[in-house]
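A single protein chain has been omitted from the complex, and every remaining protein chain is retained in its original position.
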Amino acid sequence: MTDDANRLRVAIVGASGYTGAELVRLLVCHPAARVVALTADRKAGNTLDAVFPHLAGAGGEGALPPLVAVDNVDWEGIDIAFFGLPHGASQPVIAALPPQVKAIDLSPDFRFADPAVYSEWYGLPHQSPALQAEAVYGLTELMRDRVKAARIIACPGCYPTSSLLPLIPLVEAGLIEADEVIIDAKSGVSGAGRAAKEGSLYAEVAEGIHAYGVASHRHAPEIEQGLSLAAGRAIKVNFTPHLMPMNRGILSSIYVRLAKGASADDLRATLATRYQGEPFVKVLAAGTVPATRHVRGSNQCRIGVFADRLPGRAILLSVIDNLVKGASGQAVQNMNVVCGLPETMGLAQAPIFP
Amino acid sequence: MTDDANRLRVAIVGASGYTGAELVRLLVCHPAARVVALTADRKAGNTLDAVFPHLAGAGGEGALPPLVAVDNVDWEGIDIAFFGLPHGASQPVIAALPPQVKAIDLSPDFRFADPAVYSEWYGLPHQSPALQAEAVYGLTELMRDRVKAARIIACPGCYPTSSLLPLIPLVEAGLIEADEVIIDAKSGVSGAGRAAKEGSLYAEVAEGIHAYGVASHRHAPEIEQGLSLAAGRAIKVNFTPHLMPMNRGILSSIYVRLAKGASADDLRATLATRYQGEPFVKVLAAGTVPATRHVRGSNQCRIGVFADRLPGRAILLSVIDNLVKGASGQAVQNMNVVCGLPETMGLAQAPIFP
Amino acid sequence: MTDDANRLRVAIVGASGYTGAELVRLLVCHPAARVVALTADRKAGNTLDAVFPHLAGAGGEGALPPLVAVDNVDWEGIDIAFFGLPHGASQPVIAALPPQVKAIDLSPDFRFADPAVYSEWYGLPHQSPALQAEAVYGLTELMRDRVKAARIIACPGCYPTSSLLPLIPLVEAGLIEADEVIIDAKSGVSGAGRAAKEGSLYAEVAEGIHAYGVASHRHAPEIEQGLSLAAGRAIKVNFTPHLMPMNRGILSSIYVRLAKGASADDLRATLATRYQGEPFVKVLAAGTVPATRHVRGSNQCRIGVFADRLPGRAILLSVIDNLVKGASGQAVQNMNVVCGLPETMGLAQAPIFP
Partner (left out) sequence: MTDDANRLRVAIVGASGYTGAELVRLLVCHPAARVVALTADRKAGNTLDAVFPHLAGAGGEGALPPLVAVDNVDWEGIDIAFFGLPHGASQPVIAALPPQVKAIDLSPDFRFADPAVYSEWYGLPHQSPALQAEAVYGLTELMRDRVKAARIIACPGCYPTSSLLPLIPLVEAGLIEADEVIIDAKSGVSGAGRAAKEGSLYAEVAEGIHAYGVASHRHAPEIEQGLSLAAGRAIKVNFTPHLMPMNRGILSSIYVRLAKGASADDLRATLATRYQGEPFVKVLAAGTVPATRHVRGSNQCRIGVFADRLPGRAILLSVIDNLVKGASGQAVQNMNVVCGLPETMGLAQAPIFP
């Protein structure tokens, strides 16, 4: 446990959404960090527990500062700032930060190396293309060295995290055909955020499932960026997300064509080797199926690999908690890396089941 | 409304499972049928509402007979018998029926034209291979003429129903590559039946999702039988079912490679034409996504067709209520057909939402 | 089945909410009614299935009219109008109806005999106090004779329906102390309507329960009105509603003090006698516990009566589907009564489980 004076001073910008709350949940138990600023423009003036009653008393009575408008943050006192804002909102704030503040952005604002792709999919011009060049895509296990040296870290989207962790090593190893990847993803509802929308109502989600954003979801180009980099050429994917009745969790069922001569066992072995020793990525034994409920509340990604009945094909099953490894947990993991802390610090909680 | 004396006299063999209860729910409102026998060997002697309280008073007080052992059914008084037994149990009972009784079997016992396939996947020798030749696979919309003349109707499994309705017309039309079909299916829990198994407990199912029977589920050969017949050659499929927290419903997300020159619009048009005028199969307009909750409690199948981001590919989305169109509803539909009644009789209820 | 020309011509005002959709679900199967007008001011111009996809094709293709603004309804062609509007909105529309239209209001606008009570609890002056005198409180089983002769029927709230059916006969019989009734009610989410509110989001409702409106819910005065009338003096109640994760259903657990000499068995016998022959109210045998899932989708109310461990007290358990017996089903039941049709017409569906 670090002395309070030596702890990292952390700001959470956009603390009134689910990812903001999840950052708080994780950081109040982090032994080397201290949350010193919380912002939420429309809720400024409130305590956090007025917005998120479950966080009342978190970290000890009085441990958390009140919500303020982002303009009222004293950035001189901040070492690390997390951004949980809607797309388009992070870029100007991060551009105006004093240089000693490291920014960890959970929005898509800095995820795309090519600002034109961002602009095409999010319908906005990029407001800080110069900074974009310096931003690092924070898929920690696969970008650790670049994260270490970064000042701006763009945390991957939840779906891309669950897809790219199994896919990138296989594409890099040439074991699968990168041009024919089919990703059928199933997500819990918290991924849609806390905004009051008819489509997120209990009665519209419970006891049913449906696809959405078919062939048009914004996480497709993000996945394609990752695979294109790995393949060394432009790749497109089938990415079909589904909304289902659970609070947390993503299961990506990924259907791949094997490269000539490769087998499902080869894929599993390659992934097992690649993630050997990684504390948060587990490649399961043959025959073991991952389940979202087995990673709930934790920063884990679990991956299963299966042979297909169709010859020359394999199935990858990948699960994460979208709010942890898919958002706030990976963000804290990146903080640990960029600050030189042990990577698992504050992230060692076991999953919570049932 | 038919005079009571002229109504079809119906037996439900295996009335203590969810499909049995669903048959009762539908048949008590059927104007040309009357349930005169209910069997449940282990529950014999009970009234049905002791097993299924929701059916207390269904059809009017005293409308339903008590549960008896199957050996105690007086078959002379029966016109139609539904079988909701576990696999292996229907064959001997159906083989011993007097000739005037038409049998509608919801189990897999008569689904496979080749008894060896049944035997391989269900681990039992077929006990009535002679009768198998006469059994008709009751995917009503695609087998109507054969159903009309049948004495033994094998109702399709729930997953095959949701998959074959969109796929068979496309394979027959040569619009998709039958050898590369990938079916990612999501099912509610009632498909697993009412047996008390750890894996079906609320705490093991709620708030999560996982694949099961990967590359080994018994509905794969059934789907393959349907596609092989349509293609005129032996076909294998990727069929990957997932268990998710809902009572009723199946969504099959089907990823197909287009035949040369074909487009997603062609697929949609072909299906729309094929199912034009069908009361229970709806092909949705371009851009409309089907949802399981929109068919809950009804005998409908709804199908959406989408272009893929991957060139030369398309996505089919198909939803049913597994207990209705996937089991008891299609069984009643088959009864209507085989008995010369209007096909929608007793099946006109609108879906129940939310 | 009535000839189309002879069917009642029905308007549903406010068809874009859950109760409106439920009216449509029930009425498309009603053999003596035909829906000829559907209104939804903000959605005018749409077809109903654009708002409620589950109703696509309901009643047969083309059976349902498009949504129009309420001002565009041709009232001359209407026999019966159902109102599913927010409070305050029905009063002026009903006041302006031509005299041949019977109004069945699902809102609270005409539920209170004393306009001052309405005004106090709903924060609005009553806009049609003259009409109020002629409105009948449509708790059908207990008000059947008055409903028969009514022109304006105020359908009870969902919570009051589940509470008053067991309580009123017991208060009238003097078997319980009317001044000490404690009603702990648990409701599904559809009771909160389809408005996009943070508190109704899946993630805010699933996997949890909480009380709301403690000692201040608007259904308290409505229950009190019913009990006061039965007791012949002003009665107050404890009414504590809870929001829980289910789409449909209300369970009211009611804790009562017995009148001197009365027993739980007396209560059960009195209710059984009172509701003898009623098609929609079932008093369960001693020891049988009602469950909301056993009445889902049906117009039933089921009531269990238990002795308490505390001497001199008893427990009443009452379940309904809030959208059916608690709203649209009871509304159709009232239509049947006021129009001289068989009371169960169009309402005979068995509950849907699971």
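Chains here go by letter, A, B and C, matching the order in which they are written, and residues are numbered from 1 within each.
Simple rule for what comes next: a residue touches a chain if its C-beta (ideal position, glycine included) is under 8 Å from a C-beta of that chain, and two chains touch if they have at least 3 such contacts.
Source: prediction; values computed, not measured.
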**Message:** What shown chains come into contact with the chain that's not displayed?
**Reply:** A, B, C
**Asked** Taking the entire complex into account, which one of C:77, C:123 or C:208 touches the absent chain?
**Response** C:208
**Touching residue (missing chain; options A:126, A:268 or A:293)** = A:293
**Asked** So which of B:90, B:161 or B:190 would be touching the chain we can't see?
**Response** B:190
**Complete:** Cross-chain touch to the chain not pictured, restricted to B:162, B:247, B:270 or B:318, is B:247
**Request:** Write down which of A:88, A:213, A:312 or A:351 is the residue touching the left-out chain.
**Result:** A:351
**Request:** Go through subunit B and note every residue touching the omitted chain.
**Result:** 18, 189-190, 194, 196-198, 200-207, 245-247
**Asked** For subunit C, which residues reach the chain that was dropped from this view?
**Response** 179-180, 182, 184, 186, 188, 203-204, 206-212, 214-215, 220, 236-240, 242, 244-249, 251, 253, 255, 289-294, 296, 306-311, 313, 315, 317, 319, 354
**Item:** Those residues of subunit A which, in the complete complex, touch the missing chain
**Value:** 18, 21, 24-25, 28-29, 52-59, 189-190, 206-207, 247-248, 282, 288, 291, 293-297, 348-354
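Methods note: only the chains that are shown with their structure count from here on.
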**Complete:** In terms of CA centroids, furthest away from subunit A sits chain C
**Request:** Using mean C-alpha positions as chain centres, tell me how far subunit A is from subunit B in Å, no decimals.
**Result:** 40
**Request:** Would you kindly tell me how far, in whole Å, the mean C-alpha position of subunit C lies from that of subunit A?
**Result:** 45
**Sequence positions of subunit B contacting 2 or more other chains** = 206-207, 247-248, 291, 293-294, 296, 354
